[in-house]
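All protein chains of the complex are present and in place, except for one that has been dropped.
Labels A, B and C are assigned to the chains in the order they are written; within every chain, residues are numbered from 1.
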Amino acid sequence: MNLIGHLINGAVVTPEGRRQPVYNPSAGTAHAEVLLASTATVEEAIANAKAAFPAWRNTPAAKRARIMFRFKELLEANADEIVRLIGLEHGKIAHDAMGELQRGIENIEYACYAPELLKGEHSKNVGPGIDSWSEMQPLGVVAGITPFNFPAMVPLWMYPLAIVSGNCFILKPSERDPSSTLLIAELLHQAGLPAGVLNVVNGDKEAVDTLLTHPDIEAVSFVGSTPIAEYVYQTASAHGKRCQALGGAKNHAIVMPDADMDNAVEALTGAAFGSSGERCMAISVAVAVGDEAADALVAKLSQRMQSLKVGAYSDSSNDFGPLITAAHKAKVEGYIQSAEEDGAVIVVDGRNPAVGDANGFFVGGTLIDQVKPGMRCYEEEIFGPVLVVVRVDSMQAAMDLIDAHEYGNGTCLFTRDGEAARYFSDNIKVGMVGINVPLPVPVSYHSFGGWKRSLFGDLFAYGPDGVRFYTRRKTITQRWPSSGVREGAQFSFPS
Amino acid sequence: MNLIGHLINGAVVTPEGRRQPVYNPSAGTAHAEVLLASTATVEEAIANAKAAFPAWRNTPAAKRARIMFRFKELLEANADEIVRLIGLEHGKIAHDAMGELQRGIENIEYACYAPELLKGEHSKNVGPGIDSWSEMQPLGVVAGITPFNFPAMVPLWMYPLAIVSGNCFILKPSERDPSSTLLIAELLHQAGLPAGVLNVVNGDKEAVDTLLTHPDIEAVSFVGSTPIAEYVYQTASAHGKRCQALGGAKNHAIVMPDADMDNAVEALTGAAFGSSGERCMAISVAVAVGDEAADALVAKLSQRMQSLKVGAYSDSSNDFGPLITAAHKAKVEGYIQSAEEDGAVIVVDGRNPAVGDANGFFVGGTLIDQVKPGMRCYEEEIFGPVLVVVRVDSMQAAMDLIDAHEYGNGTCLFTRDGEAARYFSDNIKVGMVGINVPLPVPVSYHSFGGWKRSLFGDLFAYGPDGVRFYTRRKTITQRWPSSGVREGAQFSFPS
Amino acid sequence: MNLIGHLINGAVVTPEGRRQPVYNPSAGTAHAEVLLASTATVEEAIANAKAAFPAWRNTPAAKRARIMFRFKELLEANADEIVRLIGLEHGKIAHDAMGELQRGIENIEYACYAPELLKGEHSKNVGPGIDSWSEMQPLGVVAGITPFNFPAMVPLWMYPLAIVSGNCFILKPSERDPSSTLLIAELLHQAGLPAGVLNVVNGDKEAVDTLLTHPDIEAVSFVGSTPIAEYVYQTASAHGKRCQALGGAKNHAIVMPDADMDNAVEALTGAAFGSSGERCMAISVAVAVGDEAADALVAKLSQRMQSLKVGAYSDSSNDFGPLITAAHKAKVEGYIQSAEEDGAVIVVDGRNPAVGDANGFFVGGTLIDQVKPGMRCYEEEIFGPVLVVVRVDSMQAAMDLIDAHEYGNGTCLFTRDGEAARYFSDNIKVGMVGINVPLPVPVSYHSFGGWKRSLFGDLFAYGPDGVRFYTRRKTITQRWPSSGVREGAQFSFPS
Partner (left out) sequence: MNLIGHLINGAVVTPEGRRQPVYNPSAGTAHAEVLLASTATVEEAIANAKAAFPAWRNTPAAKRARIMFRFKELLEANADEIVRLIGLEHGKIAHDAMGELQRGIENIEYACYAPELLKGEHSKNVGPGIDSWSEMQPLGVVAGITPFNFPAMVPLWMYPLAIVSGNCFILKPSERDPSSTLLIAELLHQAGLPAGVLNVVNGDKEAVDTLLTHPDIEAVSFVGSTPIAEYVYQTASAHGKRCQALGGAKNHAIVMPDADMDNAVEALTGAAFGSSGERCMAISVAVAVGDEAADALVAKLSQRMQSLKVGAYSDSSNDFGPLITAAHKAKVEGYIQSAEEDGAVIVVDGRNPAVGDANGFFVGGTLIDQVKPGMRCYEEEIFGPVLVVVRVDSMQAAMDLIDAHEYGNGTCLFTRDGEAARYFSDNIKVGMVGINVPLPVPVSYHSFGGWKRSLFGDLFAYGPDGVRFYTRRKTITQRWPSSGVREGAQFSFPS
């Protein structure tokens, strides 16, 4: 069975140590093993990164950026293989995996802007004859810890920007689907990255804790669930590191009576069930304003869902694939059952879908109406292809619901009305707001981040905040005390 | 005896509770008592701030800024009284207190730029017909905890920017010298600030801990010593708040053989002894490169120090005043004694200076030569009028010394040479670098922050980082789904 | 009779020379005479400005800005007198004049941001060991030529920003209403401006031509009518100066069937008749989409106009005052007559209004329906209290009308629909677009400028473009060739 190792100092290594199987969730079978890094292995990666830092920080930003230009080319050239690996280990259908990769490439494009992004501010004459300017210097060695649901994209939110800013990087990706992540990291080396600047260590809590506590790690970026995000943030902070930790979500879409209902239904279907709902930006709650809108919405959604096709990643006519593990499948099914028990109405039931391979971890698209706050299926993040509908009688009630929820990642409003859109986007306590856009993931040149318990830290992921996160401000104030050489020259050489 | 209260919801209040004397350190006598806020008092302040927030966040930034314009006018009009209060309770001489106030006013000037500083980024067509933009929204209620050494300036680093960004603020200033801080806060209300937007609570650990743990406090800015900064950062972080905590310093100035020596001596004298060295940007270590430079430096410094005048704040011909407390005076004298014991040479001894009032907490300017790493007087922050001289034989050795120290707040290089300046500012691991500028405090439109254990957090104080710290990014992605109204209009009214 | 002179080198001077009466248009009588500067007088002003430049450019931006802070205070303290002078010579009612002044003060507030606005961009390591940065340096002596309709505001669009950027300035304001302009300039000197930095010369074409051709004038800002703007732009450009010349307008408002009609009528009434329509941002054409909307609009407008009060500036219950001259009154009346002759319907006729003083230059609010392209009252800028209504049958037709007009200053759309608003603002060929905002004058921290023949030049007035206009980019690229001093120091002083 294939053994997936680490990428340290420019080469893949497979030291002795603990291992864990890697599954093909479409078939329910393991196809490889991945090494779980020991503390010593992580320390080795850190040591290599530290050694690579001095030369890398002194490499002009434009040269660092040129490696990112080449990296983008290589990802485009190798897209099919990357997409295949994502599908194999995550279960995502090709069109979805390609979308993920494209988003990741866009983050590389942004990293290519480094010479622009790293400009400091220069002030002439802050006092008489005194100038002052800022330099955004790299931190040193920084780390990223990333989740299974976007094995290509989320790492690319982090290390291209960190590296192009002059840092060296340790990536600890998800051990569930490590292959595409590793291939992409190898392509960056092929693009010309010096050995040691990027290191990938597969692993579990041992590796994570090493990163969170090691004195040579200056900063940690994390994406995952809220309990782990909180642990990561507190541990890293307590060890003097800067940290940004992105956690869970429960994204609501409000459907107003004046919304273009066909558009809303189409948008919600993709946003709720795409990638089996295993996205922190998935819409998992539809809030219909007024029973008339609610009835129309539920009717149209359930009709639209009849044509949803669930199945293995290898058939690109499928709409979405399996969940990541058998355990997670069981958990999602448990949420559906709890809804039933709590008195909600299961309009479309995705349990036991009719799909090819009965061993795959499949759950079909599920629609639950009459859901109310307090029900487990409303309060918790399901991370599966389950859309719950809550009915309210005013837009304000819908907004109150959203603001009362512990998460504040993304949200969306369907309306035609300029005033409603402005009121909503102004006041809602959520970091990423869509107006008729169900998945308002900011483009790569803006920044990604939720509010409330969806993000710990002050700076968001990627974009302008990413640059700020991966750099440390230095301010120089300069004055030249006398004109000795300049005026001295005058006396030395009389005409 | 005068009783100093809190400023809550626009009015000074003096509830029952614990009290502590406030000293005039020039005379060694208490002249007032200050209330120490209970948890309930702090909670009351927070509740008022929270109530004031909705209206304040919706006030246009330009209107908020206009209050800052008026605030600046009032500080200028009341400068003499503010300066007097600083002198009385802190001991700073008028010219020094006026400098402090002026720096604080400059932070208000920067807050006046709010409409410019709060601009978001707007991107047209992030996709076909889709626009996206960012808004930097206020956090809600935020807090500041500030030290005794700049009772006017350091609070002004924080709340003008926080408030003008739309937040409400709780200030917990130093209980050693609260009067000038309180007066300034009252002037802001006179300038038109609505009640509840700024609240000042005097207090000690009880008040601090309430702020660090209260669920309605969104962010904490702190300036003080490193152990407390670390405690504040970890506690606030663990309670889900964003935090920036600025700590101690041991600022080195390198004197190169080619330096303009008279300029360096003049600069060092002010930077080491001004404000009795009770500044986190004071130069407390002079590193001379080569014995020739060292000998010249020590000779000229000891000569220059002969004319230094120490005494009460009320005599404006004095160069600097007393230390803040009797305990701190004893501590500083202890450092001088330790240096003697460790084998350093006390060139000028400031213990038992001949000053008017023997009860004042005075220590005179002290110069210690032949200091080496490992000595307590080198490793620790003395926070008194003590300058130690370390001799090295190369600029690289001087830089290694600085980089090995736990603090990284400020540093300075004296040279005429462009290459040395560039190498130094590029490589030194210190956040604020001066070239022939001994106190490289960034101007108000840049940001203040040290590296290493001098600052915990990712964003610096005031300036551009201050704005980012006190605001939360929201990204809106907007698409309008159909041209119903626009094209519908066409059908309704045929020509 | 009062004689109005020039402000040169910090003092008002009244040399011999040509004069012209200054009228009170509310009474139709002259109350003062203004000097018309000769070429020699203008040259003297330029020479003084040139002499003041070296010291002023070297004054730190923060210090220059502080004079602007004080200037703002003084304008607020003297607002009543400024407003009275505007009313006396321009005819504007106090509430309108106060609005004008407030807008001007906002431009001063923006000038206060100078330290932020003048920051250059600093790039570390553009090559190995090479840094590069930009400085936005002042140009030298620059000039502004301003119109009668905003004697306070338009000059304040220009010189505060020019001056705070380090330039010296020659202002040639309108000779129709020079008194408020002159008072304001004197207040800037009272605020601490050094003599020579700002000079005001009253005059006519002789003064203008001197400014446009003098080799020491580096740049010219102009606001006036399009034919003069074009002349100014071509003449200044041909003499090697940078130039921004703002001309005329014919601003259309589209009223959609879904608009909040009461709001639209209220907004249009103010936008069309305020300041007698003598504003380059006045709405002078209402385009109603569909006859139903048109009928409602005309009916409600004519009803609303019944309560409009026209009269002398001194009665603050008036809505608007007289036109600027008897000749201009006759011209506006001629436009109304031409509309009648061209077959349009005069719904409300403002000719011969019943006002107190029959000698004042009054025209009342006028509403003309059934106007069509080709009519003189549609094609030309009337600059009077005349609103024409054009009826179209689709929003696209309304937009085509706007795009076909030679001017492209401002425009507005009344709708509730997000999609219509976005389509309109994206595609319309107009520089300043309002959505339900009838006078979309950009706030002071954005920039003012029209498209097509409403502006000649590439940079707009005030705001970010204003800063760019009044500064010249300098890019420094720096490398230090050897480490002689730094490493040399090592050899000199062996340990």
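In this section, a contact is a pair of C-beta atoms (placed from the backbone, for glycine too) under 8 Å apart; a residue touches a chain by one contact, two chains touch by 3 or more.
Given the structure is predicted, the values throughout are model-derived calculations rather than measurements.
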Taking the complete complex into account, tell me which visible chains touch the one left out. A, B, C
Specify the residue from the set A:His90, A:Lys124, A:His214 or A:Arg468 that touches the hidden chain. A:Lys124
Touch as defined at the start, partner being the missing chain; which of B:Gln20, B:Asn107 or B:Ser134 qualifies? B:Ser134
Absent-chain contact - pick from B:Ile4, B:Val22, B:Leu35 or B:Ala61: B:Ala61
Interface with the undisplayed chain - residues on chain A: 62, 65-66, 69, 72-73, 106, 109-110, 112-113, 115-117, 119, 124, 129, 131, 256-258, 289-292, 393-396, 415-420, 422-423, 426, 443-445, 478, 480-487, 489-490, 492-495
On chain B, residues whose C-beta touches the chain left out of the figure: 58-62, 115, 118-128, 133-135, 137, 415-419, 421, 435
Where chain C meets the left-out chain, the residues are 121, 123, 126, 130, 132, 134-135, 219, 230, 233-234, 237-238, 240, 242, 260, 263, 414, 416, 421, 425-426, 430-437, 440-443, 445-449, 451, 453, 456-460, 464-465, 468-469, 472-482, 484-485
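As a working rule, only the chains that are shown with their structure count from here on.
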Averaged-CA centre spacing for the pair chain C and chain A, given as whole angstrom: 48
Round to the nearest whole Å and give the separation of the Cα centres of chain B and chain C. 42
If a residue has to touch 2 or more other chains to count, which residues of chain B qualify? 416, 426, 443, 445, 478, 480-482, 484-485
